[in-house]
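A single protein chain has been omitted from the complex, and every remaining protein chain is retained in its original position.
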Amino acid sequence: METSSLDIITHAAFWGTVALTIAGASIAVFPRNILYNVLGLALALTGIAGFYLFLGSFFIALMQLLIYVGAICIAIVFAIMLSRPLHLETPPRAVPKVAMGLAASAIFFVAAVSVALKTDWSPSPARVADGSLWSVENIGHALLTRYELVFEVISLVLLVAIIGAVITAGFSRRLS
Amino acid sequence: MNSLSTYLIISALLFSLGLLGILQRRNLIGMLIAVELLLNSANLNFMAFNRFLTPDPVVGQVIALFVMGLAAAEAAIGLSIILALYRKMHSINIERAQRLKG
Partner (left out) sequence: MGAFFTDPILLATVLGTNLPFLSMVAILIFTRSNPKLSCRISVGAIAFAAVCAVFLLAKLYSASPLQYQTLWLNSGRLNIAFGYYLDPLSLLMLTIVGVVSCLVQIYSLGYMAGDPGYSRYFAFQSLFAWAMMNMVIAGSMLQLFIFWEMVGLASYFLIGFYYEKWSASQAGKKAFVMNRVGDVGFFLGLIWLVIGFGNLGIPELNHAASTQGLPQNLLTVSALLIFCGVVGKSAQFPLLTWLPDAMEGPTPVSALLHSATMVAAGVYMFSRIFPFFAASPDAMAIALAIGTVTMLLSSTMAMVTYDLKQVWAYSTVSQLGMMVMALAAGGYFAGVYHLTTHAGFKALLFLCSGIFIHEFHTNDMRIIGKQGGRKLKIPMVCIAVGALALSGVYPFSGFFSKEAILGVLAAQPNKIWLAAGFFGAVLTAYYSFRLIFHILLPKGGVEGKPHDGHAESAHEHEDEHHGYIFWAMAIPVMILACVSLVLGFLEQPIEHFLLHAVQAHPVQHVSEHGGGGSDWLLIMGVSAGLFGIAVAWFEYGRKGASRNGFLSYFPAIWKLFDCRWFIDIFYRKSLDTFVYGGLTSLFTKNDRRVIDGGIDGICFFTEGSGRVFSFLQSGMLQYNLLIMVLAAGAAVLYFLI
């Protein structure tokens, strides 16, 4: 019985997370006010962090919260601060454009779902049910030995991105 | 809950919403937000495959980390481009950027 009540709680939590994520994504896309969008994004990203928990990786969930919600959303808020609000000058929406967008994403959704459902996903035979493989230590160990290149490359990318962002923002500052 | 297809459908839904945002929003920052959604749905896909199919669960998580790092970098650069564009156009309405119209 406890397993069933635990199951019920788990299920409820899962579907709650789903609802949260979808709601957040909707708020991120549909309203006109850009602040609503950012907040919606934060909500959706938090929901996804919850998904990562359900998928068994505590570390990645935390990383998600840290990087996305903590850094990126804040950066976006700063950008919003520095720009003129759009809703003061918005002309009315072009209906054909919206309709075409809806159609395109609907088609894509249908395509992706059909691929997902039609494919026969078979787990790899080399799968072992070892709980220690999911630990943070394992990730760290892998990052520094087997997937060292990933680690270095991401560092390089971040470096280049920082430099690039500074320069791009800086040049145009001199022009205006 | 414990089936791969659930997660795949959810990530497909998130991707579609992100796509809708890109195609339809006029605000540049709004488009950027939608792009983040796209990246996240891909990430979710990776994690789901990692949980259900892969032999070594480390791989999926490393990939997820990688994608997150790249997303951060991309967001930073995107924002600085938006700033530069704003200074030029004095607006963040993408429909004003039509210098390439033929």
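Should a chain be cited, it is by its letter among A and B, assigned in written order, with residues numbered from 1 in that chain.
Rule of thumb we're sticking to: a residue touches a chain if its C-beta (ideal position, glycine included) is under 8 Å from a C-beta of that chain, and two chains touch if they have at least 3 such contacts.
Note that this is a predicted model, so its numbers are computed, not measured.
Touch with the chain omitted from the figure is made, among A:R84, A:K97, A:R127 or A:H141, by A:K97. Note that of B:L23, B:V59 or B:I81, the residue touching the chain absent from this view is B:L23.
Only one residue from A:F108, A:W121 or A:W134 touches the chain missing from this view: A:F108. Remark: the residues of chain B touching the chain excluded from display are 19, 22-24, 94-95, 97-102. Where chain A meets the missing chain, the touching residues are 97, 100-101, 103-105, 107-108, 110-112, 114-115, 118.
By our rule, only the chains that are shown with their structure count from here on.
Separating the CA-averaged centres of chain A and chain B is a span of 7 Å. Those residues of chain B that touch chain A in the complex are listed here as 1, 4-5, 7-10, 12-21, 23-27, 29-30, 32-34, 36-37, 40, 43-44, 47-48, 50-59, 61-62, 64-66, 68-77, 79-84, 86-88, 90-93.
On the side of chain A, the complex with chain B involves touching residues 10-11, 14, 18, 21-22, 25-26, 28-29, 34, 37-38, 41, 44-45, 48, 51-52, 54-57, 59-60, 63-64, 67-68, 71-72, 75-76, 78-80, 82-84, 86, 89-90, 97-98, 100-102, 104-106, 108-109, 112-113, 116-117, 121-128, 133-134, 138-139, 142-143, 147, 150, 154, 157-158, 160-162, 164-166, 168-169, 171-173, 175-176.
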